[in-house]
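Not every chain of the complex is shown here; the ones you see sit where they belong.
Lettered A, B, C and D in written order, each chain numbered from 1.
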Amino acid sequence: MSDFQSKFAVGVNPFARQSKGFGNAAIMFVLIACSCVAILVTVGIVMSLIFETIRFFEQVPILDFLFGTHWSPQTALTADVVGSSGAFGAVPLITGTLLISFIAMCIATPLGLASAVYLAEFAGPKVRSFAKPLLEMLAGIPSVVYGFFAALTIAPFIRNSGSAAGFDISSESALAAGIAMGIMVVPLVSSLSDDVINSVPQSLRDASLGLGATHAETVRKVVLPAAVPGIAGSLLLATSSAIGETMIVVMAAGLAANLTLNPFEAVTTVTVQIVTLLTGDQEFDSAKTLSAFALGLFLFVITLALNVIALKIVNHFKEQYD
Amino acid sequence: AIAMSTSAASARDEIRIVGSSTVFPFSTTVAERFGKETDFPTPVIESTGTGGGLKLFCAGIGEEHPDITNASARIKQSQVDDCASNGIKDIVEVKIGYDGIVIANSRESDLLEVTLQDVWLALAKDVPTGTDGETQPNPYMMWSDIRPELPAKKIEVLGPPPTSGTRAAFAEIAMEGGCKTFDWIKDLKSSDGGAYKSLCRTIREDGAYVEAGENDNLIVQKLQASPDAFGVFGFSFLDQNSDALQGALVGGVAPEFEQIASGDYPVSRSLFFYVKKDHVGVIPGIEEYLAAFANDDAWGDEGYLTDKGLIPMGAEERSAVAKTVADLAPLSM
Amino acid sequence: MLNNSVESEKKMAEVETALNSDGPIIQAKDVSVFYGEKQALFDVNLDFEKNQVTSLIGPSGCGKSTFLRCINRMNDLVDIARVKGEIIIANQDIYAKDVDVVALRAHVGMVFQKPNPFPKSIYDNVAYGPRIHKTVSTKDEMDYVVERSLKRAGLWDEVSDRLDQPGNGLSGGQQQRLCIARAIAIEPQVVLMDEPCSALDPIATAVVEELIDELRERFTIIIVTHSMQQAARVSQKTAFFHLGNLVEHGDTDQIFTNPQDDRTENYITGRIG
Amino acid sequence: MTNPFSTEAAGLQGRHNAETIFKLSGLTAIVCAIGFLVFMVGSIAWTGSGALRESHVQLSIDLGPEKVDPSNVEAASYQTIVRDALKERFPEVTNRRDRRKLYGLLSPDAALELEQYVLDNPSVVGGVADIWLLASDDLDIYLKGDVKTELDESRRKFSDLEIGLADSLVQEGQTRRQFNTRFFTNGDSREPELAGILSSLIGSFFSLLVCFVISFPMGVCAAIYLEEFAKKNRVSEFIEVNINNLAAVPSIVFGLLGLAIFLNFFGLPRSSPLVGGMVLALMTLPTIIIASRAALRAVPPSIREAALGIGASKIQTTFHHVAPLALPGMLTGAIVGMARALGETAPLLMIGMVAFIADVPKGILDSATALPVQIFLWADAPQRAFEEKTSAAIIVLLLFLVLMNLLAVLLRRKFERRF
């Protein structure tokens, strides 16, 4: 220790704050700035979508967009080519998106839920340690692979079995894309539901088993009903990701905007149209290009709403049993 | 005067090409060879459709704008004006050959034999009622509704959208060709050109004609899957997929290489690309690329582009175009 | 009132006869329990009399809950738990191979430390047992069973006007009585209770204690409790566990006034535990 | 005395059967899902394995003085030499149409290959040499036995004539199959037999590099701020909600963002890995932030207390102790995020990374595609031979994904600490 002996000055604070220097302030600035990037990105998304969307709605009335039932986003090559009128009614795209997402959820919900129930309630640690990562792998496979597989294997299979059975099934049937997408979101549903099922307190299971219910009865009548809100949340999240999925539908769904609910027909989706509109013609002011941004904004708003609701439900559910 | 933008870190050293999906396979093939056989980098080619390509092309001068655009229909005056308004005064037009437009379906299905009139009646928005001067919205749902000899199948045609050069050529040659077989319509041409054009070239929008994007490959795949549907696209795509698809006979003529080259097949059009002269000498390799294209090894009778389905021009025409290319003679409309 | 197949009625009757016969209703013989390597109970021998309340007492971790959960084989749920010895109910060793735990638990109900009503309506909570065991077939019968169970659990007056409201909406004490009603709705012979009052306030505790005393008329009750006062209040017999051993067992009065074992005495006087 | 608690006695068989069925249905679901995975990957791998072999044709080629000027070897028209060799080998093919088919047996690159060969082996000039040349995709498919010869000629692309030519080559032992290195060393090509994944792989690499360099530091800083410094208040809550929501925004929306902001507003180069990487970085950011926060949370408070107790400032505590301990966890999160970014396609389509790009990009400003985009492009290509290329490219992509995930698992294992 120091050998200093100096006068003790009354009133001087020995622990006075020393200037922390520029360094600390700079570090904090960087940290805060980086956290704000998340906000910036959101703002950036909204901005980049909104400006173009507003310009789009200057050309196409918003009501025509939201409630029009005819989608044909074509503007002619030049004035002297007589093109189609260029209709921007998003309803067929929305129904198409919903149809495919619905099919996907029809696949993913039973598969995902049943897997989750099995893994959470019945599987031994061995099965779990083996099946879980494999299921997760389904989510890790890029969607372009699903798209390829759907277009190359699933769609012809459905078409062939359809024609064998005497049905006329389009090769871009909503069904093919929906199945591939359904499989892709299975792990999303199963891992979220697994979480949810695990957070149902053991005391409820004990109560049911103590009454002489079998394990399956307990799961069906007590655990699952108790987990319903959480499961609903996870299904919403999965739906949102199905709605936003792009590559599968680009590769396996159609481009034609049919307003139909028949899963054997070709429909197109919001994401397919965005890709088609923007990978073809790239002028930056025609209604055609701008409509892609309007669709993007629509997609963003819908998925955002679904996510916010879903996260609320899931968090609320988890708090309930904490 | 060239005002090169300095926004990017360094000047672009590869040629950038945009435009028609029909020309895409030809230009990529040339580009690929060009990249291999010379020290220049392989040009970067994006398929954007003829219209989209011209829009990008005409957006301005500078390295952020493409140097060349492919077109499956000749540039229109309005587009030249558009270019000019952005400072692009000198455009070199290069005609590279011909392409037939075919109406094809899967080999699983029967071969179709149609006339241009059938095609127009099947796809027009409005068709004559039978009384001269009167039209009605297209009532035909089945091919056999048009003529009993045609197959009793639903009319379902997958075709390119209006931004595509194939669509423009199809409307101009096939549709209009079928349309003017009605005498009163032909007379309309001189009396009311606008009405004539819109009657002849407007394609129905009730679902029988399905606009299938710029990507002809996709149409091909879709036809393979749905045997009742027909597709409209360039001959080269049919050629590439002759194992799966067959082209309908139009007016009794099959869409085959020789028939198209000889002009017997009624629906064929010229293919082009356009070069921004201001970029020549700035972006390295443009002249050499042009030379590689305008070369009998490529576009000649036995050139490698014929393998890709390009139908070559006659020898004289070729040498005329080659001379334009060599001189970089600008287009004048 | 029951509407089962004749056969299963006969079976039921058999069990009941067996259970109604004289002598102990439950006999534990040399019961040892292991959690993995660790032994939690050592050769416990203990008989339970019909229509009596037996308290299990002892310091924390002495194995009370473990023993209680052996009686309806709830320990089966713990992967690492292993039970040795025999527990005989209705002349049957419940750890024999062909015993179906589902059937066993229909006869040996359980009430837990923390009230755990299902997140369903009050009615459905009580009706759950009869429904899964299909002991009741019509809506009327079910109404009757629910009402009777709630009445026995002393809850009827408080909830009869809101049977369709969720069970979690009740107060803690009401919830615990609902759980008791749920347990007795399937008419078990034995009801096991693991510290049923430890999550309740004193007033609710008093109500439940009173209820236990009433239930004794119809059911045999085994209760784990931390509170010696409670044991003294509600039970006729008391068993004292220590470090996994059954130290002493006898009439409650005797255990509390005149314990035979030093450990019991130390525990009762507060010197250990 | 019978056992009153036995299954039969209590009439429980039905309920136990129901239980078994319930369990089985769960198991079935898992088996279905995993079965699909295995089937999909298996069938793609099976198809893709074909792309690993390529066919060659042996021709005796006349490199005499009249064809190749020994003093100026490069000037010769190798295209003509190759075609002459083919004509010589099959003198019976005379008409123009058939000739085209004959020439079509060899890859368009055969002439270039020959030229290269001659330049490398000048000794062959002046005589006749037997040289192996690359077969075209059609011949390759035929040699692999994938042409349905039983079909009517008009229904297949490989005509009877071509089959005859090919069979004759096979009989003379003038064909061979060998490992296809081109697939790994070439860029994209219009010719399936020449197409390779190198340029897209490098494009992916550059994109991921940019993505990592941007998103990792940023994500880590954001996580550190939110976890270690931010007070629980409206602002931090808002940021948190934002991050959670960004994680679920469809990837294509990020593509739109990149198109509108990076390309159209800032004028960054189209099709470049720089822009691709930036878009992917924004997409990956939430994943990295969430994983990094979890890693920071796993560092026990005792470490923080120890440092603070000695008088380290909060920044010192964080950067000397907490962040280094959380680093492996953060890296794991980043790798998982990168793996996702590697498979991402849709946003890259929006920013022009779909062009035909044959050259291997040399930097982040060059035009490039990415591996999944290449897959998308090939999946759309008309030539049949691209089907196996696509499948093979998918397998390569999956291999990289598995490797990255393995790395993450290993990292997690190695640095997993039980505090």
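Quick note on the criterion: contacts are C-beta pairs under 8 Å (C-beta built on N, C-alpha and C of every residue); 3 or more make two chains touch, one makes a residue touch a chain.
What you see is a predicted model, and the numbers here were worked out from it, not measured in a lab.
Though each chain kind is drawn just once, the whole complex in this file has A x1, B x1, C x2, D x1 as its copy formula.
What we mean here is this: only the chains that are shown with their structure count from here on.
Averaging Cα coordinates per chain places chain A and chain B 39 Å apart.
With centres set at the average Cα position, the gap from chain B to chain D is 32 Å.
In whole angstrom, the spacing between the mean C-alpha positions of chain A and chain C is 48. Multi-chain contact residues of chain C (touching two or more other chains): 102-104, 106, 132.
Counting partner chains per residue, chain B shows two or more touched chains at residues 218, 221.
Touching chain D in their complex are the following residues of chain B: 5, 7-10, 12, 14, 16, 24-25, 28-29, 31-33, 35-37, 41-42, 44-47, 64, 107, 215, 217-218, 220-221, 237, 240-243, 246, 297, 302, 304, 306-308. In the complex of the two chains, the chain C residues touching chain D come out as 4-5, 7-8, 11, 14-15, 18, 89-92, 94, 96, 98-100, 102-104, 106-107, 132. Across the complex, chain D meets chain B through its residues 79, 96, 99-100, 103-104, 108-109, 112, 154-158, 187, 189-191, 194, 267-271, 352, 354-359, 365-367, 380-384.
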